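Omission of a single protein chain aside, the complex is shown with its protein chains in their original locations.
A, B and C are the chain letters, set down in written order, and residue numbers restart from 1 in every chain.
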């Protein structure tokens, strides 16, 4: 049986007090709770502080380019649908540089879990605004405050009828772990937008700021009601709901490929007789 | 006084019967109705059949790369806020290759009108699926039918609280022209998603298909009601509402730049005394 | 230009169906045992404008396009205006009498008398087929096969029109010189460059192809998608080129031999991904199908101006190989070779082609598909050492590759500089060794480079240097010059990187004159050769108007220069 210790313990390069630590813990808990062994899991990440997370546990890892983890995850999952594929990256990575892939992943409903560490700032590059930074957020390169509206990934995902949409708060670790488990279990694309305090660069959306605002969705909340979910996802400000906001039963992308019903592509031979026939079609 | 003929008449490279012709006409009508002279208008486009539109009227034109017209438009408008900047491009250009810029333009609320010729297909490259192609749409590269959900630009834009969101049908030319006028008048980002029959490559979403489905929003429709607008924008299938779906009063992006209150950046001198002081700050 | 071949050019507006007649005629000619080279020229629009489809055919091997036209088939008046002066002295213009053009080489055909307008194409096909000496039955069969799912009624009508066309032409007092009879195998295939790349990839074991549509690369996707279910592969249209290459890298990482295809602008977007493949040491084959640039340029025309781009694409330094096939057979075999190298050296390998070649049909003998095994995978299913280290240092620079999820070994790949175990590092000693490890693989790639092909006179007065798709044109121009008594050799590169000076620099030094022939405006291969050998090729024949290099073009430039 898999235990937390199978996922190891590593030194990190994160700042003391960073919200990333709880996310890492919640992730390990969730993997163990799902009975997944390290080799069954593939983490894919981009570049940023959050994107280093996969280096800090035992699993398969592809730590790719800033903003490009979802396409890598899509290819990886299509080539081996048996892997549990989890993308972990920051808000900049997932919604900024990677915005177009975010839309495409939702449209595909590829069976990948995107866990976005949303600290509303670019951490690794030292504190520029991210797409989720609140309007007016002041940084060294936005001395007059952010002029764009903040990107709300949850409401966009729900509006697009994404398969599974959740918001979480890093320090509600059990709640987060539970959501991660549901997301992994979900067969299709699952988004978990995790609010994560950055103690070094975000002095506005702090631990206390999130804590006083985040409230779990009520027990009787119905995540299958799309229209209600849009409103729930849109909520931001004094009250921020966390939990599974929306889910539906769209078939996962992989199901559209008959070839994948037999499992991974690796090791499949080339059907030379078929290929010969195909070639002869060029006569 | 400006007249239609000021906008000229050109040979096009479009197929006879294409929906683009009516869009071109509606655009000219709208420009004239707004009293805009050709030199006051800057058209920016990407690459595709739709993106050729600006070549077919008299105006300033920047015909850039596939998918990248919104950033060009943003820069152009910021450098000269007095220009009326209109982006015309296809669905592939605007929502596919350019998806990330679509999100960013909405967030900025830059005073640019995006008129997307949405034929639900890649025309110029001969009929591949576009982001707006309906699920199941069959093409030479999607022989099993499109497996991704169709992108609904209107619902995403509304969900993001875009400034001005409209859908139109190319052949309802007057309605379209009216919407274009409103969009140009709107101070902020305006999206007009124009359903446009492609007679060569889209044999599903034909003129008749659109015609039987598109209905104008009722007179008493309130485009300032966000929550209702989400539902309206989401409607697709047997009934497709056309008209101004949503609008709000967010300040346009340009207003965040004090320097722009004095008009275009061109020709401004360098304040050398100020620069000297800045330099001395490095002591 | 030569009477050994016949060059038929069909011209008209986009949408008039000229590609249809062109393809049926090409297939008929090939099935009759002749050799063909097709040149397609079209505009970036769907309807209207002016397009052409030229088929040069011969009993002996035809290797290059030809500008002079022997039979012109204009589907509109414009075609005559545009192509009239290309007509050879013995050439004919086969035109609908309704076109109303007076021309003493023109043959007015009463198409309208035989059938309604929509059969005009078939009628023209019949006339041309008769003129060049094809068998009516064979043309008819080819046509039926082409129109696959047609109702019996139309089949019959087509046949009837063809018959009328043959009969009418036979009755004309024409002395056009038919193709000589040949007894070649009739199982010849008709395939263009992109089709051969697709087929080569399938035979090599391709399992994943991702792309974003872009002319002239899209037809690779079309060819693969059409076969995806049968061959058990995945073909996925990505949201953009960046996604395309990153998806392919992801698929390759988890075990699917992967390829992407695009053209210049799309490739520019992929270059960060190229660097990622190199850093993570993930095998990937990248096809770049060139067209005139900068920027959008001329989307449907041809050029050879992205060689330097491909060679230096991706930030940082890493090894790569670039193949530039010059025949359809090479497209097939070099694609296989590209997969081999990608697997063996675990990184990006390129195939550089162009619009001319992508669309250029040729008659070829079938490949021995049955005897060709897919490329050996480079991954191992078990590891000798535990814990497994993805980037273990070795003498060759090649580390054992494993796949995630296939064994209990964990596979860690990183875009940051990493240690042997794949985890991010800032140890600068490790950095240095990793740079050396990656570059080391370049030596292996170099050791299996395909040398350029030297042909022609042993002691040439002039050596023509070229690469990629211009191969046939250069060879033909050289042989033409030789028949005029000149001593000419050709040195053609089908692999443009790495260049191994020892393989060819002596050939460059043993001649009085060197001429580099390239489809670009700055002489990229010439520059590269100088960089790698020090030899300056001062004289260049360059073409950059969007059209392919032809033997005539080379000869014109060499004489006038």
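Just so we're on the same page, a residue touches a chain if its C-beta (ideal position, glycine included) is under 8 Å from a C-beta of that chain, and two chains touch if they have at least 3 such contacts.
The shown structure was predicted, so the numbers you read here are calculated from the model rather than taken from an experiment.
Colleague: From the listed residues B:44, B:86 or B:230, report the one that touches the chain absent from this view.
Modeller: Only one of B:44, B:86 or B:230 touches the chain omitted from view, namely B:44.
Colleague: With the missing chain put back, one of C:47, C:230, C:482 or C:530 would touch it. Which one?
Modeller: From the options C:47, C:230, C:482 or C:530, the contact with the absent chain belongs to C:530.
Colleague: Looking at the full complex, which residue from B:15, B:30, B:50 or B:83 touches the chain that isn't shown here?
Modeller: Counting the whole complex, the residue in contact with the absent chain is B:83.
Colleague: Check each of B:1, B:208 or B:266 against the chain that is not shown and name the one that touches it.
Modeller: Once the missing chain is taken into account, the touching residue is B:266.
Colleague: Which chain B residues touch the hidden chain?
Modeller: 37-40, 42, 44, 47, 52, 55, 58-65, 68, 70-80, 82-83, 100-101, 103-104, 257-260, 264-276, 278-280, 282-283
Colleague: Residue-wise, where is chain A in contact with the chain that is not depicted?
Modeller: Residues touching the hidden chain, for chain A, are 13-16, 47, 49, 64-67, 96-97, 99, 122-126, 128-129, 131, 140-144, 200-201.
Colleague: List every residue of chain C that touches the chain not included in the displayed model.
Modeller: Residues touching the hidden chain, for chain C, are 43-44, 49, 242, 263-265, 267-269, 271-272, 274-276, 278-280, 292-299, 301, 303, 305-306, 308-309, 311-318, 414-417, 426, 428-429, 431-432, 435-436, 438-439, 520-522, 527-528, 530-531, 534-536, 544-547.
Just so we're on the same page, only the chains that are shown with their structure count from here on.
Colleague: Pick the pair with more C-beta contacts: A-C or B-C?
Modeller: Between A-C and B-C, the larger count of C-beta pairs in contact belongs to A-C.
Colleague: Two-or-more-chain contact residues of chain C, please, as numbers and ranges.
Modeller: If we look for residues of chain C contacting two or more partner chains, we find 228-229, 239-240.
Colleague: For chain A, give me the residues that contact two or more of the other chains.
Modeller: Those would be 100, 103-104, 257.
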